[in-house]
Each structure stands twice: as C-alpha cells, then as structure tokens.
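Heads up, one of the protein chains got dropped from this complex, but the rest are sitting where they should.
Naming follows writing order (A and B), and every chain is counted from residue 1.
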Amino acid sequence: MEIFNTIANGLRDWLMGSLGFSATATEIITTAVWTLVAILFVMINLIILVWMERKLAAYFQLRRGPNRLGPAGFLQFPVDIVKVLGKEDIIPANADRFIFKIASTCAFITSLTAFAVIPFSEGVALLQNLNIGIFYFIAVGSTATLSLLMGGWSSNNKYSLLGGMRTVAQMISYEIPMVFSLLGVVMIAGSLNLTDIVNAQKNTWFVIPQLIAFIVFFIAATAELNRGPFDLAEGEQELVAGYMTEYSGIRWAIYMIAEYGNLVASSAIISIMFLGGWNAPFGLTFIPPFLWLMLKIYLVIFVFMWIRWTLPRIRIDHLMHFGWKFLIPVSLANILVTGIGVYVYRMITL
Amino acid sequence: MLTEYSGIPIIIVWAIVFPALILGASKLFHPKNPTPVKLQTYECGLETQGDTWVQFKISYFMYALVFVAFDVETVFLYPWAIKFQSLGLFAIVEMFVFIAILLVGFWYAWKEGALEWM
Partner (left out) sequence: MDLSLLTIEIATVLLAIGVLVIGLLIPREQRFGLGYLVTIGLAIILFVSFGYYGINATAFEGMYYVDDFSIFFKQLILVAAVLVTLAATLYVKKMGTNYGEFFVMTVFAALGMMVLSSAGEFITLYLGLETMTISFYILTGFKKNDSKSAEAGIKYLILGAMSSGILLYGLSLVYGMTGTTVISEVAVKLAEMGSLSPAMVVGMVFLVAGFGFKISAVPFQMWSPDVYEGAPTPVTAFLAVGSKAAAFAALIRVFMIAFPDYSLQWKMLFAALAALTIIIGNLVAIPQTNIKRMLAYSSIAQAGYIMTGVIAANAAGVRGVAFYGMLYVFATIGAFTVVMNFSANTGSDEIRDYAGLARRSPLLAAVLTVCLLSMAGIPPLAGFAGKFYLFSSIVDQGYLWLVIIGLLMSMASVYYYLSVAKVMYMADPVDDSPIVVPAGAKAVLLITMIVTVFLGVYPQPLSVLANLAANSLFF
C-alpha cells in the first residue's frame, strides 16, 4: 500500500527535517508510531470481530443477537468496553498477586509481538525485513501458552489450574503439527520471509499444492487459539471459563483483546502462507492488495466462527489422540511427500 | 522502520505500556470495596477445599517430554527446508534419515503408552 509508505516517509522527513532528530531517534519514533497504529488496528478489529462473533453465533442459533444499540447492534461492544472500564478489579485473596497481575499483560505482549512480522501488503509490516519471519511468528506464538498458564496457576482456583494445564497440554500438542505443516510451504518457497512467501504465490496459491498442510494447519490453529471445538481450556460448562475464572473487569478485557489479536494474527498467517496473501485472484487487481488481504483474513475468521458455533466441544483424550496420533503423522508424511515432490519437480524442470 | 530485530523492544515496551494505560484509566473509574466474601476463590459457589497447588498428573509431563524432542527437531528442519532445493539429493536423504530416527522414538513412545491420556 502506497499510502502507508507515504505517511511513513512523510513522518520521517518531518522528524528529521523540521524537528532535527537524529536518524536513530527518527527510526525509533517511527516504529513506535507504527506500533500504536498496530494496536489501534487490533482494537478496531476487536470491535468488529466481537460484533461479528455475537451476530454470527446468534444467526447460527436462530436468534437475532445484539440489536439495540446502533445499526444492527454494532455499538453494543464499544459500550461494553466503557462498562468494563468501570468494573471493580477483583484479585482473590489466595491468588499469587504478582503473577496474577502480570499474566494478562503477558498475553497481550505475545499477541502484539506476533503481529510485528505480518506484512499487510508489500513492505507494510512493523519488522518487514525479518528474514526469519514465519519462524519468529511460531516462536512468539508458542510463548502464549505461558501467559495462559500464569493466569491459571496464579488464580489459586482448581478450575483455573485445570484450564491452564489443559491449555499447555493442548497447545504444545498442536504446536508440532502446526509447525510441521508450515514446513511444506517453506520448502516450496525456499524462504522464511513472509513477503517472499507471498511473492512466491503470484501464480499458484500454496493451498493447492499444500492442501493437506493447509487443513492440518487450520485445525492446529483452531486448537492453538483455544476456539471451539477445541476450547477445552475455557470450557464454560465444565471449567467455568478455565484460566479466566478469577479474572474480572479490565484484566479480563486485556485477555480478550489478546485472544482476538491472536485470532487476527493466525488468520493473517493462514492467508499469507496458503491463500496468496495480498495477491488478487482471477486478475481482480482493481481492489487494492491491502483490502484483498483483509478480505481473506475475514473469510478465514468467518470459517473459524462457523466451526466454533457448529461443532460440539471434543473430549480431552480425543483431543490429545487426534493431535498426536493423527495430525503429527500426517504432517510428517506431508513433509516427506513435499520433499520428494519438489525434488522431482526440479529434476523435470531443470 | 528499524532494521530487523531492533524494533522488537519498542513493540514490547508498547505492549507493556498499553495495558498499563487502560489499567490506569480503569482505576480512575472503577469502585474499590473488597469484602472477604468477594475475595474468596470462586469455585461454583462451594467453599474451596484443600490446596490447589498440588502435584499434578504425570501424563502432562510425558507429553511435554515428547514435545521437546519434536520441538528441537523443528529447529533443525527449518534451515534445511530453506536450503534443501540447492543442496540436492544428499540433503533430502540425510534429513529423512534424521526424521526416521525421530520417528522410531515417536513410535516407541506411542507403543509404550506415553501418548495415552489416562
């Protein structure tokens, strides 16, 4: 997107030229400003997504959902935010106070840092030249486990601890197929840089040669995000919201922000790795690349929500068996097939 | 924008500052009148019994152990995945041998029941 770069360059010129900052200071301020933009982006998406989730859930269940405030109830969630700001911040007497307090912030840190590498179109990312892009995303994404366990453990609540432990078990189990399935894409693209990977999909989206990897990744991402049918960590009916049981008010809201931030980030990674990123399909280039990517992200999110409100929650032993005994062998086989396939393809074409 | 990794600390600082800001903002609005009952652990209305921080089920640990083996493997797989196209057949065979060795371990864990949720 030209406009982002124009703004960035304008900001840079203004800082260096008119205000006389040094080059380093300019860079720091520019990055800081862009980070703020990213936070705003997450917040705007949050507002849209919560509304979308509630509306979709309602329609899947033949209800109407929020419909009082604003058009189609759209203003319901902004008002909810104001309400949350005024809620009392309760910290249970038995809790491990320090960890309890920082846990939600930690969740937010992982969520935001995961965002840093996602390019929203050619050259628009907080850390755009990070040559280990996807690896960084996986590395940062896997630390999310820790913040959830921190919340679950520090609450000193049996439901929370169970939720936290289940989160750890589930997330580490599904991290392996997730990482392995991305490997197929990396093998074809020959790069970890997300911009390079998108550019490698100019002709064919990787969802076609890597269909199995795509499906495995989609399932694993659902589990990583703790969304239904893999929402055992939260399980309202059995664990009263799991690791979040004792959280209230604004700390709970920060967890929610992080969760929806992760949802957007994961959907963006799916779009970038498998669905061609900002490349336009069928030559429909009149829609700008940024909007194409957003469209794809929202399509993926829609599917996530669709699954969540359609399928019932699965049992934990089924969950673990499915991850370890099905997804991991499948994703390993995918690596094998991709390796041979790419090698044969190169032998034919060269 | 800053080159490569130097942007990460700035992002982390923002990620700490932003929650702090809204926490501070909320502090201005929200009431604060804790009562002993309110601060009790919420376990669905029942009084909480016993200690929460107890020894936990061993099978979680078994999964974690197998996970570590796989996680370390990915560290080797990613550099290989980038370069294997230019390294030729030897690299492919070598990595398959590597994966095969890991698979033997995986099979062992499977067969010996480390992957059973009991």
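Before moving on, here are some points about what is shown:
In the analysis below, a residue touches a chain if its C-beta (ideal position, glycine included) is under 8 Å from a C-beta of that chain, and two chains touch if they have at least 3 such contacts.
Values in this document were obtained by computation on a predicted structure and should not be read as measured data.
The absent chain, not drawn in this view, touches the displayed chains B throughout the complex.
Note on the undisplayed chain: of the listed residues B:Leu21, B:Leu39, B:Leu65 or B:Val104, the one touching it is B:Val104.
Touch with the hidden chain on the side of chain B covers residues 101, 104, 107-108, 111-112.
Here, only the chains that are shown with their structure count from here on.
Averaging Cα coordinates per chain places chain A and chain B 15 Å apart.
Those residues of chain B lying in contact with chain A across their complex are 1-8, 10-12, 14-16, 18-20, 22-23, 25-27, 29-34, 36, 38-44, 48, 52-53, 56-57, 60, 63-64, 66-67, 70-71, 74, 77-78, 81-85, 89, 92, 95-96, 99, 103, 106, 110, 115, 117.
Within the complex, the chain A residues that touch chain B are 8, 27-28, 30-32, 34-36, 38-39, 84-94, 104-105, 108-109, 111-113, 116, 126-131, 135, 153, 155-159, 161, 165, 168-169, 172-173, 175-176, 179-180, 183, 186-187, 190-192, 240, 245-246, 249-251, 253-254, 316-317, 320-321, 324-325, 328, 332, 335-336, 339-340, 342-343, 346.
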